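So that we are looking at the same thing, I have put the structure below in structure tokens.
Shown here: the complex without one of its protein chains, the others still in place.
Order of writing sets the chain letters: A and B. Residues in each chain are counted from 1.
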Amino acid sequence: MAEELIYKNEVSTRVEGYWYLVGKRLKKHKLAIFSIVILSVIILLCVVGPYFTRYTMNEMGNAITDVLKTPSLKHLFGTDELGRDVFTRVLLGGRISLLVGFSSVFSALLVGIIVGAYAGYYGGILDVVLMRFTDIMFSIPVLPLLVVLSSVIPGAGVWKIVLIIALFGWMTDARIIRGMFLSLRESEYSEAAKAIGASNTRIIWRHLLPNTLAPIIVSATLGVGGNIIYEAALSYLGFGVMPPTPSWGNILQNAQYAMAIAPWLVWTPGLAILITVIAFNFLGDGLRDAMDPRLYR
Amino acid sequence: MEKNQILVDVKDLKTYFFTDDGVVEAVDGVSFTIKRGEVLGLVGESGCGKSVASLSIMRLIDKPGKIVGGEVIFKGEDLLKKTEEEIRKIRGSEIAMIFQEPMTSLNPVFTIGNQVIEAILLHQDLSEEKAKKRTIELLNLVGIPEPERRFNQYPHELSGGMRQRAMIAMAISCNPDLLISDEATTALDVTIQAQILELMKDLQKKIGMSVLFITHDLALVAEMANNIAVTYTGKIVEYSDARSVFKNPKHPYTYGLLRSVPSLLFEETKVELPAIEGMVPSPYHMPQGCHFSPRCPFATDICRREMPEIEELLAGHYVRCFHPVKVSKEAI
Partner (left out) sequence: MIPLFIGVALVTFLILSLVGDPFAQMLVNPHIKPADVARLKHQWGFDLPIYLRFFKWFWSMLTGNWGLSIFAGGRPVIELVGHAIGWTLKFTIGAFILAFVIAVPIGIYSALHQYTFFDYIFTGFSFFGMSMPTFWFGFILLMIFGLRLRWLPIGGVMTPGMESAPFFPRLLDQAKYFILPVIVLSLFEMGSWMRYTRSSMLEVVHQDYLRTARAKGLSERTVIVKHALRNALIPIITLLGLALPGLISGAMITETVFAIPGMGRLTLNAMMSNDFPLAMACLLVGSYLLIIGNLIADLLYAVVDPRIRYS
């Protein structure tokens, strides 16, 4: 009698989505979570805080009695050489610095994605030309060029700074994305998409790009930290955000002279930068670990 | 060096991995014997612990793994009780191992010759010149053409088959008593696979070494092995000489493996090709009782409650099952 051999499987497997796994892993990374908290606090403070302080950014107290006061209950971070409340200025400076950080990264990302995706996907001459261009941009030292651009392009707005920083941030992203597209192009993903008749543009944006999301997110997070430092450096050198608009960098510019007698002018914006950037770096690092493709082991 | 002397006697080997998610009993009470000049085939699906067993013999288990019990008697001495220094002397010279992926198993920044010679210089008292000569001899022996030229080449300049041959040369360079081949042919093309197998059979006869041949592919083992041990989730479920295992499989798992490869069964079968349904259970969620019971067509209540012990069903034929398969013309 022929036996029907049915080999059964009673062990069920639960299919977990990619982002769910990422989130789970991220939660294990205590530093990253801590950073998210810190960053939220900082952002909240900078955006909402100034509405709650008693001073405005330019309010100058009495020219003699209120100048360069050490931190006290009345002025949490003391006052600067013009009698302005440093705490308020730092918070407002934070608004600017964070704004510049985020928007420059976002713009750089946009350019980087477009350059990288099209270079990687189409290959050939487009790739060669774009990559040569990227190489050229990589070879020019950033800060000197930022300084040059800043003095050469007329205008003094914050958006000018965003623009020039973005102008030099897109290259790394472009390289990363191009690399990924080069390999994705050969993958079954794009074959399948082509087989159902998707156009090239559609393939690039809807199918392939989402796969490159992980390193983009990591690079963006780390990039915000880096760009905040660039902005601060530029402003410190006098080529960034112009006073009286405060930014963490230009508060430091004036601080150099008062260094000996008013150290809080140096410590407060500097620590603000340091803490914010460290937080972004920890977060970016945590994200990178959480999104490691070896997730699927 | 008598032919029938026992070379390796593994007794109740237990190697566990202590991970954050729980304890994985990768090797859970494995015992087998290899005599001099014999080939033992260790067969099982991926993840069943066969590689871990072989690494345990070589004491190459690293955190979070730990050998927690058993004995590995090699030439009369328990390897598990030796010091690190003593084991190092044995590795490469008395017991050698070749691995699955020749590309990643060879150091990309050193030449082939360099890597083979390293083993020789380490264990033998030869001058550099003599060692180089011996290396070239070995490369020749394993079938690498133009050995003098290849000596100075890097792994990425060789094809997969040649890399594996180089690995073999490295392994046999000091005339080991035991060669452990851990899925050495799995990553190769089928034709190359056949060539490497031929080479191994050849060398085994020439040098007279014993081989522990690990694979998931029963077909490969049919050619080479004197004895076969079938493993499942860290335990041996069937152990006998090759012919008995193929002609007279007693464990449902073995039977399932054989049935899924039509050419292997000695009896003609008119039934369609079944696959063993299901997958190997996750090491963190082992089923109660016999680990194979969820997938076993013969499973009854006792199978799901208790783990069977390994028993000698017929002379020299050991099975771990409450309902060993009766293979007869009617069953097929």
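By our rule, contacts are C-beta pairs under 8 Å (C-beta built on N, C-alpha and C of every residue); 3 or more make two chains touch, one makes a residue touch a chain.
A quick note: this is a predicted structure, and the numbers were derived from the prediction, not measured.
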**Study point:** Residue touching the undisplayed chain, where the options are A:G123, A:P243 or A:G270
**Key:** A:G270
Study note, to complete from the structure: Cross-chain touch to the chain not pictured, restricted to B:A53, B:L141, B:M170 or B:A242, is B:M170
Point to revise | Positions on chain A contacted by the hidden chain, ascending | key: 132-133, 135-145, 147-149, 151-153, 225, 229, 232-233, 236-239, 252, 255-256, 259-260, 263, 266-267, 269-270, 273-274, 277-278, 280-282, 285
Check your understanding: Which chain B residues would touch the chain omitted from the figure, given the whole complex?
Key -> 58, 60, 88-93, 96-97, 99, 101, 104-110, 118-119, 122-123, 154, 156-157, 167, 170
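Keep this in mind: only the chains that are shown with their structure count from here on.
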Review point. What whole-number Å value describes the gap between the mean CA coordinates of chain A and chain B?
Key: 51
